[in-house]
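First the structure, in the form of C-alpha cells, and then the observations on it.
Omission of a single protein chain aside, the complex is shown with its protein chains in their original locations.
For reference, chains read A and B in written order, and residue numbers begin at 1 within each chain.
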Amino acid sequence: MKEIFSISGIDIFQRDFNQIMIRGNEHEQLNQIINTGVSLNLPNENLKIVSNDNILIAKHSFDQWNLIYFNDQNYRDVLKLVSNLNSNNQVLASDYSYGQVYFDISGEKKNYYLNKLTHFDLRLKKFPVNTMAQTLIARIDCSIYHLKEKYIITCNKSFEDYFTQRLADSINL
Amino acid sequence: MLVINCPYCGERDQSEFSNGGEAHVARPKNPETLDDKKWSEYVFIRLNPKGIFNERWVHTHGCRKWFNAIRNTSTDEILKVYKLNEEPPSIDEFDTTLKTPSGEPDLGSGNFTVKK
Partner (left out) sequence: MTALNNNNNSRVTDSNKVSFIFDGKKYFGFDGDTVASALLRNNIKIVGRSFKYHRPRGIYTCGIEEPNALVQILSENDEPNTRATVKKIYSGIKILSQNRWPSLENDFGYINNLLSPLFSAGFYYKTFMGPKGFWKNIYEPLIRRSAGLGKPPKEFKSKSIHHHHNVDIVIVGAGLNGLLAASKFIDTDYDVLILEQDNILGGSLNSSQKIKTIDNLDTRAWIKKTEDLIKKSKNIKILKNTLATSYNQINHIIALEDNSVGKPLASHKPELILHKIRTKHTILSNGHIERLISFRNNDLPGIMLAGSFEKYIFRYGVIPEAEPIIFTNNSSTFSLLKSLVDLGCKPKAYIDARDESSIEKGTKNILEKNKIPFYFGSEVEGCDGNKKLETISIRNKEKKIEKVSGSMLCISGGLNPDVHLFTQSKGLIKWDEKYLTFKPETAFQNTITLGSANGNFNFKRVIEEINEKLSLFKINELKIDLESDCPEDLNIIELWETNNEKKSFWSKSFIDIQNDVTTKDLHQAVSEGFDRIEHLKRFTTNSMGTDQGKISSINSLGIVSKILKKNISEVGTTIYRPPYAPLSFSAIAGRSTYEFYDPTRKTSIHSWHVKNRAIFEDVGQWKRPWYFKKNDKETMYEAVQRESKELRNAAGILDGSTLGKIEIKGKDALEFVNLIYTNAFTKMKPMTARYALMLGEDGMIKDDGIVCKINDQHFIVTTTTGGAAKVLSDMEEYAQTEWPHLNVYLNSITEQFSTFNISGPKSRAIMRKVFSDVDFSNDKFPFMSFKKVNYLDTEVRILRASFTGELGYEIYVTPKYGLELWEKFFRYGENLGLIPYGTETMHLLRAEKGYIVVGQDTDGTVTPLDLNLNWMIGKNKKDFIGKRSLSRSDTSRKGRKQLVGILAVDRSKIIEEGQHVVESSSIPSKIKFPVKYLGHITSSYHSPTLNHYVAMAMIEGGNNLIGKKFYVTQNQSSENISVEIVKPVFLDPENKRLLS
C-alpha cells in the first residue's frame, strides 16, 4: 500500500490487488465455479457489485465480469481459478493481476477532485454505492468501483506514472 | 457533446463513444458470388441523410458494446437506442418532419435563428 496523496478531503492510496477478467454467457455454470472458488455469487445486473472483505465481483456488461481480490492472495490460487474457469470452452478468463494498477480513493472531496479529471457523473444519486462504471478519467480508460465511502479506480499498469501524476496535479492545482 | 444512452451503461458523455455509420448494412453472406459493383456498394457506400437515420455506435471507452441508435441528423437528437438483436423501431414512431428550430429545407445547412 503506497500513499499517493493525503490531504484534507481526499486520501489516495495505491494498492496491490489481484484481478480476473471473466467472459462468457453461461451464467449458471460460471456462478458455480465462482461460488466454489470464492463463495460469492455473480451479480445479475449490469454495473452492480457484490463484495465481502476479501473480494469484489462486478458485472461490466452482459458477458463480462470482473473479480478483484483485495487481500494479498496466493498468486497460484488466482491462476488456479483462472485455469478452472478456462476449463469450460465457452468461457474466457484472463489473469489481470499485475497488468493493472489500483487506487483507493476516499474523503469527502473526492468527487470534487476527480471531476477535474473526468466528466463522469459521480453524484451519489447517479452513482450509488455498490455500482461500477467504465469511463474516461484523465483521458484514459478506467474502471471505477463505488464501495462504501470509497472508490477503487483501476487502469492499465503502463499508465501508472502518468495517472499518479495527473491525480497529484489535479489536487495540487 | 451529446449525451448517449448506452443500453448497458446508461447515459454517458459522447466522448466515451465512437460512431459506426449506417446501421443494418449486413456483411454479404457469400461475398464471392457478388459482382464488383455489388461488393463495392457494401464496402464503400453508406447513407448520410438529413433527418431520421439509423446508425451504429459503440461504447468504446465504457463497456465496448455496439448498439444502434436513431438520430435526427438535422437536430442531433438521439430519438431512440436499441440493442443489436432488437428490431429497428418503425420510423412512424417519430416525427419525421425536420424539427429544426425554423423548419429547415430538406437539403443544406440552414441554421436559421429568427422566427418569422
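Miscellaneous remarks
Methods note: contacts are C-beta pairs under 8 Å (C-beta built on N, C-alpha and C of every residue); 3 or more make two chains touch, one makes a residue touch a chain.
Remember, it's a predicted structure, so these values are computed and weren't measured experimentally.
Taking every chain of the complex into account, the chain not shown here touches A, B. The chain that is not drawn here is touched, among residues A:M21, A:V50 or A:L147, by A:M21. Residue in contact with the omitted chain (choice from A:N86, A:S106 or A:N130): A:N86. Among A:Q14, A:N31 or A:S94, only A:S94 touches the chain left out of the display. Only one of the listed residues, A:Y69, A:F103, A:Y145 or A:F159, touches the absent chain: A:F159.
Subunit A residues in contact with the hidden partner, per the touch definition given at the top, are 21, 23-25, 63, 74-76, 79, 86, 89-92, 94-100, 115-116, 118-123, 126, 138-140, 156-163, 165-166, 169-170, 172-173.
Subunit B meets the missing chain through residues 1-3, 13, 18, 20, 26-27, 30-32, 34, 36, 39-40, 42-44, 56, 58, 60, 64-66, 75-76, 84-85, 100-102, 111-116.
Criterion: only the chains that are shown with their structure count from here on.
The residues of subunit B lying in touch with subunit A in their complex are 8-10, 12-13, 15-16, 61-65. The touching residues of subunit A, counted against subunit B in their complex, run 46-47, 60-62, 64, 119-120, 133-136, 141.
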